[in-house]
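Every protein chain of the complex appears in place save one, which is left out.
The first chain written gets the first letter, and so on, giving A, B and C; residue counts start at 1 in each chain.
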Amino acid sequence: MSDSQLYKAQLLDHFKKPRNKVVGELSTMQIVKRGSNPRCGDDIEVGFSLTGNIIHSIQFRGRGCSVCIASASMMTESTKGQSAEYVKSIAAQMQRWIAGEDVNIPDMLLPLEAVRRHPARKKCVMLAWHALVEGMDECNV
Amino acid sequence: MSDSQLYKAQLLDHFKKPRNKVVGELSTMQIVKRGSNPRCGDDIEVGFSLTGNIIHSIQFRGRGCSVCIASASMMTESTKGQSAEYVKSIAAQMQRWIAGEDVNIPDMLLPLEAVRRHPARKKCVMLAWHALVEGMDECNV
Amino acid sequence: MNSATLSKTRTDKQSNLGGRINPERVKALFPIFRNNELTRNLSYLDNAATSQKPEVVMQAMDDAMRLFHSPVNRGFYPLAEQTTTRYEQARERLKSFIGAETDTSVIFTASATDSINQVAQGFLLARLKPGQNVWVTRMEHHSNYLPWQDVCEKSGANLRIIELNSAGELDLDRHLDIFSDTTAMIALTQTSNVLGTTNDVGAICKQAKQMHIPVLIDAAQAVVSNTINVQQLGCDFLVFSAHKMFAPTGIGLLYIAPDRLDQVQPVRLGGGMVDFAADHIADTTWSEAPHRFEAGSPNLVGAVGFAAACDFVESLGQANIKTHIGELASSLYQQLSHYPNLHLVSPAKHLSSGIVSFYHDVIHAHDLAQIMGDSGVAVRAGHHCAQPLLKHLGVSSTLRISISVYNTNDDIRAVVNALEYAEKVFA
Partner (left out) sequence: MNSATLSKTRTDKQSNLGGRINPERVKALFPIFRNNELTRNLSYLDNAATSQKPEVVMQAMDDAMRLFHSPVNRGFYPLAEQTTTRYEQARERLKSFIGAETDTSVIFTASATDSINQVAQGFLLARLKPGQNVWVTRMEHHSNYLPWQDVCEKSGANLRIIELNSAGELDLDRHLDIFSDTTAMIALTQTSNVLGTTNDVGAICKQAKQMHIPVLIDAAQAVVSNTINVQQLGCDFLVFSAHKMFAPTGIGLLYIAPDRLDQVQPVRLGGGMVDFAADHIADTTWSEAPHRFEAGSPNLVGAVGFAAACDFVESLGQANIKTHIGELASSLYQQLSHYPNLHLVSPAKHLSSGIVSFYHDVIHAHDLAQIMGDSGVAVRAGHHCAQPLLKHLGVSSTLRISISVYNTNDDIRAVVNALEYAEKVFA
């Protein structure tokens, strides 16, 4: 039986102990955005609050496969405390990186590396990011 | 160059000198019926007159390929002076013969033999016969 | 056995000594299992999605292109005559495969999906009245659901759904108005692609016939392991795809009962389906059936491969196939029932379809499928294009194992091992 490349320790760790994942409503957050992928049944909500231009808190909730949940978890970690501009640029980099392009992304996101070889899972990775960007676009930051 | 099996002397003779083919209207005939095959552009009219139960005269006109014209010509020769019952039974035999079945038909029609191997031409053979049978059906003989 | 010793001309019958399927010998007839890094040791258990192709089918397709390819129905030269004959022979083969009355009822389409759309749009739409009911079942594939939903909404008719009982079977008794004059059509699957449940389509046709209700049967999942006889069934329409029965992709079957042929309008217009193209459609004369339903140049290569697959399936015997896949499915079901986190959704009574579906409390179906895939076990995760059913089951996806003629006990073991491994990974 071959090793399941996709399921590296860090990815599984984020799936089993997701950071900034809540069970109830995201009611304390300023902006909440839903992302769903009906093909997979992945369905999550991302919420965040801004102080000026800075994402000072971010959470998510919902259900999804390990890739979806781990990616959302890593996203919250890599964006908390960052400026909206920076976060948007990272989201754009992620999109290109996951599509196979040779661009830089924060080390914290590298455990998703193996997903780049699995086209069917790319949407799972990007779901949380898309919701976040939509949320930021909506409030014009 | 191989011999064109289909184009036997007798068939060509009936095509080049069709029997009972007229140019104008079939106005002297009691019953006139049209048969056309839009796929080929074959378009003929068969007309006949009855005395009691007997086809005492029969003619056709129109245009078509050699198989269509020769078959119509042979048909008129093989049905003139015959009873409606006999003609109907021959038409039914022809239908089966041309479809490849092993049934008897009048010698006069045998030059159409080669057509049995050419499915695309079977409609050409039967066009005149179908018109004739329709005509007979219509006047209940 | 050494697959290299197999010659191409070996008949399939030989692989079916004594009726029982010998999966190793059958597998040797499928080149994919000996050619490819990815497939040599693969447990291919995604057969409800698409089946692999035996040498005889590939050979038939290749012959069609290598020996007698030319236009169908259109030429006067010997090659074209032969091509037309081969195409019509393929139709004859399908006719006998489904026990149809006449070959005018046997229509080649692009797929089961295409066939169903043609019936919904070409038959039902014109006759459907506001307020009438069209019945489908809770277990339909989207292909046998969306087209009916669409024509219902266009007509102001109601799409009604035959629900399932707790045994995963149709709960016909719950809906007293199915066989009533409010029903314009019933469309149902013979075998569910998710549950594996096989419906008693014959009984439904019989009841429907008494009320003159037309019935369409989606035999996409049933055709490999059930001998189909449309006359015995008494159905009005029956459809399946070739690619799920060892035949080429891109071709499907639509059977239209003789007395319905004139009630179906051609949906696709074009070459080969019109005798006389007039200035108005009303004066246009369609060609006779089946040609008026086959607009465009016929798919010769697909039809010839399709016919070869009929030979292949019959050489193994649908009853033997059913026994074989049913035994493996039962064995798998039994083993899976020991895992507490695992919920089987396939009814135990219906395992002869070879389909076993389940979900896992902890591991998302996609993760499970991925881990299994990396372990050389090809299975399907998702909603299987049956969202109305998944909604009813209350899950967003299931894992489906679907078994075919070339699957062995080793494949079943591989599933269980992969599952154990996944549970370890996600522990």
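Just so it is clear, contacts are C-beta pairs under 8 Å (C-beta built on N, C-alpha and C of every residue); 3 or more make two chains touch, one makes a residue touch a chain.
These numbers come from a predicted model, not from an experiment.
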item	value
Partner chains on view for the chain not depicted	A, B, C
Option touching the unshown chain, where C:27, C:91 or C:141 are the choices	C:141
Identified contact with the non-displayed chain, of C:29, C:94 or C:116	C:116
Where the unshown chain meets subunit A, residue by residue	38-39, 118-121
Residue ranges of subunit B at the interface with the undisplayed chain	1-7, 12, 15-16, 38-43, 63-67, 118, 121, 124
Touching residues (missing chain, whole complex) on subunit C	31-32, 35-36, 38-39, 42, 44, 46, 49-50, 52-53, 57-58, 61-62, 65-71, 74-80, 82, 110-114, 116-117, 141-143, 145-147, 149-150, 153, 241, 243, 248-252, 267-272, 274, 276-277, 280-282, 284, 295-302, 366, 369-370, 372-374, 377-382, 385, 387-388
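In this text, only the chains that are shown with their structure count from here on.
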item	value
Arrangement of touching chains [line / ring / star / complete / other]	line
Most distant chain from subunit C by Cα centroid	B
Approximate Å spacing (C-alpha centroids) for the pair subunit A, subunit C	39
Separation of mean Cα positions, subunit C and subunit B [Å, integer]	47
Between subunit B and subunit A, distance of the C-alpha-averaged centres to the nearest whole Å	80
Per-residue overlap in subunit A, given as positions that touch at least 2 other chains	none
